[in-house]
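For this view, one protein chain was removed and the others were kept in their places.
The block that comes next holds subunit A.
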Amino acid sequence: MSSLAETKARPWLLLSPALGTLSFLLLAPLCFIVVYSFWLRTATGADTGGFHLDNWAEFFSDVFYHDILFYTVRIALMTTVICAVVGYIPAYFIANTRMKNKGLLLMLLMLPFWISYIIRTLSWINILGTSGAVNALLQWAGLTGEPLQLLYNEATVILGLVHYLLPFMILNVYVSLVGIDGNLVSAARTLGATPFGAFLKVTLPLSLPGLAAGSLLCFVLGAGTYITPLILGGPTNAMFANLIFEAIIIQLNWPLGAALSIVLLVVLGTVVTVYGRLMGLNQLSKSFG
């Protein structure tokens, strides 16, 4: 082998254990899921192998699945928008603060990840429940006579998702903001721009890749969750992942669950692909260090 060929092959050789492991752990289960989606569940709960399109026909012909899918996309979008608006401010503050302990602020941002996502979600029950902190405060202040019903609705699902996803947004925007050359803002100010004008015309456009990367993460993670609607949602707040959970765990219908899993994968994969074509995926890797 020539030295040029060796040089070209070396990275692949070095990467091969990781690539092999990833391929095995990602592609092999995916292949199983694809095969399973063409099987059928029998009345006893056992599966029948073969090539059947019934699960796919059911998904495409049944508006129930479409409605839940649209609802899921809507909730994920709303969560993403809220995360973007709410998350930009702390990201901007951390990026521009002259505090000595900027690292401490970043660590505070990571602090929620030390606690289980489920525990964090459950904590809202103690805050918003009828005997929770908010109701206790409202009643103590004499603002309400009876406890308000604050839990188990769409708003609390979105709240739980924002709580879960906000750090992802802030980190992405922060990474984008610290990468902006400060001289550009100074130049804009020198040329007569107001602070807000400089922000609108320089900082905001240059931070959009980070905002987009954060939005992508928030959307994908939000659309794929089932814990938050299960814990904080009411009877009509189920998301698409809940359907998958139920098909597999409750109805023991693994073939249908596999087909629904692929649907969600395709939808989210399409979003990632569109993002990749428009923005490139390198911004995502920046936020992970």
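Convention: a contact is a pair of C-beta atoms (placed from the backbone, for glycine too) under 8 Å apart; a residue touches a chain by one contact, two chains touch by 3 or more; residues count from 1.
One rule holds in what follows: contacts and distances are computed from a predicted model.
Participant: UniProt protein name for the omitted subunit, picking from "Spermidine/putrescine transport system substrate-binding protein", "Protein-export membrane protein SecF", "Stage 0 sporulation protein A homolog" or "Glutamyl-tRNA(Gln) amidotransferase subunit A"?
Facilitator: "Spermidine/putrescine transport system substrate-binding protein"
Participant: Would you mind spotting which of A:Val157, A:Cys218 or A:Ile248 touches the chain that isn't drawn?
Facilitator: Once the missing chain is taken into account, the touching residue is A:Ile248.
Participant: Touching residues of subunit A against the unshown chain: what are they?
Facilitator: On the subunit A side, contact with the omitted chain comes from 41, 43-46, 64, 67-68, 125, 129-131, 147, 149, 151-152, 230, 234-236, 238, 242-243, 246, 248-254.
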